[in-house]
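The complex is shown incomplete by one protein chain, all other protein chains being positioned as in the whole.
Should a chain be cited, it is by its letter among A, B and C, assigned in written order, with residues numbered from 1 in that chain.
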Amino acid sequence: MQPVATTFFFYFLAGLSIVSGIAVILRKNPVHSALALIVTLLAQAGLYLMLYAPFVAGVQIILYAGGIMVLFLFVIMLVNIERSQKEEQFNKQWFAGLLAALALGGLFVFVYVKGPALFQKQTLPIPEQSNTQQIGVMLYGNYMFAFEIASLLLLVAIIGAVVMAKKRI
Amino acid sequence: MTPITTVHYLVVAAALFALGVIGVLTRRNVVIVLMSIELILNAVNLNLIAFSRLWGLHGQIFAIFVVTDAAAEAAVGLGILIAFFRNKETVNVDEVDLLKW
Amino acid sequence: MSNSVKTEEKTTSATPGTPPHHQPKDPSSYLSHLELGERDQTYLDTDELILNMGPQHPATHGVLRVILKLDGEKVLGTECIIGYLHRGVEKIAENRTYTMFNPYVDRMDYVAAVSNGLGYCEAVEKLLNVEAPPRAKYIRVILTELNRLASHQLWLGTHALDIGAITPLFYTFRDREEILKIFEKYCGARLTTHAFRIGGCQYETYDGFEQDVVKFLDFFTPKIDEYEGLLTTNRIWVDRTKGVGKISAEDCIALGVTGPVLRASGVKWDLRKAQPYAAYPDFEFQIPTGTNGDTYDRYLVRMQEMRQSVRILRQAIGRIPEGPIMAKVPKVMKPPVGEIYHSIEAPKGELGYFIVSDGSTQPYRVRVRPPSFINLQALDVMVRGQLVADVIAVIGTLDIVLGEVDR
Partner (left out) sequence: MLNYITSYLSSSVTPGQAGNIFWATVYILLVFVGLSLAVISMNWLERKALAHMQVRLGPMRVGPHGLLQPIADALKLLLKEDIIPDGADKLIFWLSPFLVVTTVFTVFIVVPFGPTHAVTDMNIGILFMLGVSSLTVLGIVMAGWASNSHYPLIGSLRSSAQMVSYEIAMGLAVISAVLMTSLHGVGLYGVSASGSGTGTLSMIEIVRAQLEQQTWFVFKFFPLGLIAFVIFAIAMVAESNRAPFDLPEAESELTAGFHTEYSGFRWSLFFLAEYSGMLAVSSIAVTLWLGGWLRPFPNWLSGSTWDLIFSLFPGATFLFLTVVTFLGVRKMPKHPYFRLETFGLAGLGACLGLVALILFIPAVRDRVQDIYWFSIKVAVFMYLYIWYRGTFPRYRFDQLMKVGWKVLLPIGIGVLILTAIAGIVL
């Protein structure tokens, strides 16, 4: 791939994700927020592809954009959003929150920019094997236990969600 | 043009993370708060994957675990939200001040 | 149940006799009775959806409007709003002579016009104390049974279409066409036939009538198997209809539901046997009944009824007596003062005419007991607690015709 295209795509996707990220937290209508979040997620999937992580990108699209966001939209439609739109959108301590968050982000950026030595390491060569295969091998090798725990977590989450959303307890 | 390095990705991730934190701290709508949490998780994922270009695939594995976690969190969070909405007829996070109902 | 009584009152007040200042009701008050009953303490509420189904809706068989109260897909309550096709047929009768009113009844249940005419003619004949000659009675039975077949075919096609099977509609319409051709040859009209007159029939059968009917019966009998082949054992059809819109025999009787709906609940009640009229005592046939009172049983009952109709037709066509087709009725009909109620088994149920005569040439009051209208009352009982898709199936299985509901 030509470096020009890489640069262009990076700035395009990064800009897209940040702009729609801002839209997520600013829109009154939760459906619009959810849409903006979907755009962010898709842009992120593009960034993952640029980082040679195609499998995670695919997972991101299927699970996040196709699964979790549908869940969000589903719930937004179930609850009455008419009223919540008319209410005050930001809470009383919004200014303090904004300052704190900006300070945190500023700190991160400061560290990244001032401490580049940490990130000067040469990027790894693109491996011969496919990314999916490597991830599969690692997931079922080193991370077997964590993988099983994750499945248990999902089971607990399913039961929890069902119990919580049930009408009659 | 400068080549795109890891730092670029990290800065994007930091920005997204900050946006997510702003959303969590300032918004009153529970749905949007949950979505902001998703933003934060995504920022973390971007970080992990950016680092996985430097230190091998472990970052990607962790990203997958984070996605799993996000799915679980969304399911439970939205379940709580529905239960909350049924009781209080609102999705305002400031109203969640009782620990029981 | 209280709901059905209320609906009855509301519509009777709209019929002639009461002052015509009909106030349009506040739409929200329609929903007043859509309560859940006692409220469960642990019941956590989400937003309930009020869905307005109709009057412009593909599956309400005309201009029925049903307001549904939904919890997700589940139906919590229904309210039928009728009257979009109200033409004041009963009121019109008060300004027409007995003969002049005869064609109007065809316009009530327009898919079973012959049955309507039969009921009206027999009621007036009873009032006049005349009896149609045997040949006329046989012709009446033949045409009425053909009409029953046509009505059931239309029901089957539209019912299947509502449930999503589009093909049976075209099959039934293809075969119904043959019946309509016989009607057209007999009296010149296909739909609103006005086939009978008070005192008998106007027209003698055309040459080849018997052969036409026999030919149709030979053609039609395998077609019933064809319909059944498409649906009866179709897995999705059975899933969609079994256990849907259940109604018990007691509920049926309490609501006054008649016809195939009542018989599918296990009550062996058919006016052709219970209070025989026309030439029906002469024929052998069975009354098919169901056991569960669900949509599938109603489907089976109607399919069996088609076969029984074919049986009646075969008997009737074989032994049409010779003789006159018109009894002696005066040119100007002045029935004696009195009232009469006569009912027949229309394809959809008991079709009754209550006629009050004040001795003049025009009826003082005609009240029609339409089967569709009474059967429609069962809708709420049948769909409560079921899903939206079942409402469609139940409206289809009740086999209502809005022309008859609204009159």
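In this text, a contact is a pair of C-beta atoms (placed from the backbone, for glycine too) under 8 Å apart; a residue touches a chain by one contact, two chains touch by 3 or more.
Fair warning: this is a prediction, and the values are worked out from it, not measured in the lab.
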Full-assembly contacts of the left-out chain, visible side only, are chains A, C
Which of C:Arg174, C:Lys215, C:Lys268 or C:Arg319 touches the missing chain? It is C:Arg174
Missing-chain contact among C:Glu90, C:Asp106, C:Asp294 or C:Asp390 belongs to C:Asp390
Given C:Asp106, C:Glu122, C:Glu145 or C:Asp162, the correct residue touching the omitted chain is C:Asp162
Residues of chain C touching the missing chain are 49-52, 57-59, 70, 72-73, 160-167, 169-171, 174, 230-231, 234, 236-237, 239-240, 387-390, 392
Logged for chain A, residues touching the omitted partner chain are 1, 29, 31-32, 35, 38, 54-55, 57-59, 61-62, 65-67, 69-70, 73-74, 77, 129-133
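Following the convention adopted for this analysis, only the chains that are shown with their structure count from here on.
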Taking each chain's mean CA coordinate, chain A and chain C are separated, in whole Å, by 60
Rounded to the nearest Å, the gap separating the Cα centres of chain A and chain B is 6
Residue ranges of chain B touching at least 2 other chains are 82-83, 85-86
Within chain C, the set of residues that touch 2 or more other chains is 44, 46
Contacts from chain A onto chain B in the complex sit at residues 3-4, 6-7, 10, 14, 17-18, 21-22, 24-25, 27, 30, 33-34, 37, 40-41, 44, 47-48, 50-53, 55-56, 59-60, 63-64, 67-68, 71-72, 75-76, 78-81, 83-84, 87-91, 93-94, 96-98, 100-102, 104-106, 108-109, 112-113, 116, 119, 121-124, 131, 134-135, 138-139, 143, 146, 150, 153-154, 156-158, 160-165, 167
The residues of chain B that touch chain A in their complex are 1-12, 14-29, 31-32, 34-36, 38-39, 42, 45-46, 49-50, 52-58, 60-61, 63-65, 67-76, 78-83, 85-86, 89-94
